[in-house]
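The complex appears here without one of its protein chains, the remainder shown in place.
Let's look at chain A:
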Amino acid sequence: MWTWKALKQREDGLLRPSAFRRGVVSSRASSLQLSNAKEFISLHRGAINSLEIDSTEGEGRYLLSAASDGTVAVFDTHRPTSSSTSSCASIAQHHPLFHLPRAHKFAISRALWYPVDTGLFITASFDHYVKLWDTNSTQVVLDYKLPAKVYGIAMSSIATSHSLIATATADVQVRLCDLASGAFAHTLSGHRDGVMSLEWSSSTEFVLITGGCDGAIRFWDIRRPGTFLLLDQSLSQLGTRPPLLPTPTPSNNESTSLPASSKSSSSTPILPAQKRRSHKKIQLKPPTQSSHPGMASSQNRATAHYGAVNGLRATADGFYLLSSGSDSRLRLWDIESGRNTLVNYEAMSIQTSKPIQLAVTPDSSLVFVPCLASLKAYDLWSGTTINTYRGHYESVNCCFFNAQDQELYTGSNDRQILVWSPSIPAATQIEEADSKGGITSIDQDNWSD
């Protein structure tokens, strides 16, 4: 077995401990199966739309789930509340620590933990409200009323100078709600249709990435008005980090830019790719009477997908962005150059009506995508299907990868939260059940007392 040999090598000093840990984690992450040792008893009576584990330092333990019937529940993933015993296996059952039956009037589209600790959580719903809750008293502390139904919210986990909640609604503007003051901080306009998904950058606290129903993905620096980068699926680079493709010949460029500059300013965003640097200069001009600085790039019609962008996820290192669209494509973008890396993720079909939640392993090796009633795991760099997880009866909406235990939680329209854990050889389980007959947990092995 890989692990025994690697243990011996680690002992002998041939393998570094960090390399050993990485190997164990990645082999566990690629061998996930429907867990036969753990289950969540979900009391939701509607489709589960959002799953999130808190991101406190070192211990991601509490699972927050939100459903279409307006209910919110929190589960403890480490300690089971009871166990169902059957003849040869006992399954640890996790009941919700609390379950709020009437958190919102309509469906909740997203629930987030406050990034710093689990004292607060935020929910966003189709009833146009974003609410901030105190976890211990389960009461609403603040709420924000938005003009249209809210598809998604995001808070930056690395932010130290601001505590803004970015909200994506069916309205074309992205609003930033300030937690400290309880009011709206500012609005970002530029999308031409509703915004379905959004994500803060994982490398800097001031950059927000939004994906709209018009198929565009925009990067916003919240300190300045306007988009500074728009991802265009036709601008591509070969390979994940090579130099850019040779630009069109200079003579051709000049001939196209000369007649363009003679026309009105509406043609300035349609410059070829390498002129993107000059975008910034154009946007910093003082606003003219008829156009707002952010509007200059609203005329840039570049699309990242041929349909709505319904899922965004940045890799943990902040270099790459994954976006899924209702044209059933998943694209990998290099954030620094803003180009499509052309990695092709094999055939998938993504549901088109709702935003979905993608998951990426922290070492950026696997991406989990909900595809209708199953969940597919792809290798991030080559696009090959590693695994298909079939267990839900209806379409899967959200998934979350717990990096601490290498477990995957998925929620779907069939009101269930399923746990996928690394597969243990069957022999170990039967032996343990014979000798003890009590609760067996995943981190016990043959030598535990």
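As a working rule, contacts are C-beta pairs under 8 Å (C-beta built on N, C-alpha and C of every residue); 3 or more make two chains touch, one makes a residue touch a chain; residues count from 1.
Note that contacts and distances are computed from a predicted model.
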{"item": "Undepicted complex member, UniProt protein name, chosen from \"Elongation factor 2\", \"Serine/Threonine-kinase\", \"AP complex subunit beta\" or \"DNA polymerase epsilon subunit 3\"", "value": "\"Serine/Threonine-kinase\""}
{"item": "Candidates A:R45, A:R79, A:K105 or A:R301 - the one touching the absent chain", "value": "A:R301"}
{"item": "Absent-chain contact - pick from A:G46, A:P115, A:G318 or A:G383", "value": "A:G383"}
{"item": "Contact with the hidden chain (one of A:D127, A:D143, A:D327 or A:D363)", "value": "A:D327"}
{"item": "Chain A, residues in touch with the chain not shown (by the definition above)", "value": "214, 234, 236, 238-239, 245-246, 248, 252, 255-256, 259-260, 263, 266-267, 270, 301, 306-307, 327-329, 342-344, 346-349, 371-374, 382-383, 388"}
